[in-house]
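Notes to accompany the following structure.
Right after this comes chain A.
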Amino acid sequence: MNPVNYLYLAALLFTIGASGVLLRRNAIVVFMSVELMLNAANLALVAFSRLHGNLDGQIIAFFTMVVAAAEVVVGLAIIVTIFRSRHSASVDDASLMKL
Partner candidate 1 sequence: MSFPLLTAVAALPAIGAVATAAVPAARRTAAKWLALAVSLATLVLAAVVAFRFDPGGDRYQLTESHTWIADFGVRYELGVDGIGVALIALTALLIPFVVLAGWHDADPVEEEAAPGRRWRPTQGFFALILAVEAMVVISFAATDVFLFYVFFEAMLIPMYFLIGGFGDRAGARDEAEAAKQRSYAAVKFLLYNLAGGLIMLAAVIGLYAVTADQLGEGTFSLRAIVEARASGELTMAQNTERLLFLGFFLAFAVKAPLWPLHTWLPNAMGESTAPVAVLITAVVDKVGTFAMLRFCLGLFPEASAWATPVVLVLALVSIIYGALLAIGQRDIKRLIAYASISHFGFIILGIFAMTSQGQGGATLYMVNHGISTAALMLVAGFLISRRGSRLIADYGGVQKVAPVLAGTFLIGGLATLSLPGLAPFVSEFLVLVGTFTRYPAAGIVATFGIVLAALYVLVLYQRTMTGPVRPEVERMPDLRKRELAVVAPLIALLVLLGVFPKPLTDIVNPAVEHTLSDVQKTDPDPEVEAAK
Partner candidate 2 sequence: METLIGLLVAAPLLGAAVLLCGGRRLDRTGHWIGTALAAASFLLGAVLFADMLGREAEDRTLSQHVFSWIPVGGFQADVAFRLDQLSMTFVLLITGVGTLIHVYSIGYMEHDERRRRFFGYLNLFLAAMLLLVLADNYLLLYAGWEGVGLASYLLIGFWQHKPSAATAAKKAFIVNRVGDIGLSIAIMIMFTTFGTFAFSPVLESVGGTSEGTATAIGLMLLLAACGKSAQVPLQSWLGDAMEGPTPVSALIHAATMVTAGVYLIVRSGAIFDAAPAAQTAVVTVGAVTLLFGAIVGCAKDDIKKALAGSTMSQIGYMVLAAGLGPIGYAFAIMHLVTHGFFKAGLFLGAGSVMHGMNDEVDMRRYGGLRKYMPITFATFGLGYLAIIGFPGLSGFFSKDKIIEAAFAKGGTEGWILGGAALLGAAITAFYMTRVMLMTFFGEERWRNAPTPSPKEPSVEPAAETGGEYEVPHPHESPKSMTVPMIVLAFGSVFAGGLFSWGEAFVHWLEPVVPFEHGHPPVSALTVTAATVVALLIGVGAAWLQYGRKPVPALAPRGSLLTRAARRDLLQDDFNHVVLVKPGEYLTRGLVYLDHKVVDGAVNGTAAAVGGLSGRSRRIQNGYARSYAVSMLGGAAVLVAATLLMRAV
């Protein structure tokens, strides 16, 4: 099947992820949506890599996974600290600073 379809899928996933970020309150979920966007990018990379027949795309995908993992570490750390100090993982509750 035409590899270009994978691109459409990737775009779709990316959009879903983005809208997840905008719509969900729970920090964890928001963060998962970001991960989804990253993976959408990965999919696109791999698809392109297939199209171009060179490995760069796949290599980047590997790197991305590592980065994502690193982000998870930092992200979760932050989110958990917040959760412990204000007993809520809602992104909207964290709005002390404004204007």
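Remarks
As a convention for this text, contacts are C-beta pairs under 8 Å (C-beta built on N, C-alpha and C of every residue); 3 or more make two chains touch, one makes a residue touch a chain; residues count from 1.
With respect to how the candidates were assembled, all candidates are chains of the complex that A comes from, given by their letters.
As the structure is a prediction and not an experimental result, all values here were calculated from the model.
Candidate 2 is the partner touching chain A in this complex, chosen from 1 or 2. Within the complex formed with candidate 2, the residues of chain A that make contact are 18, 21-23, 25, 30, 91-92, 94-99.
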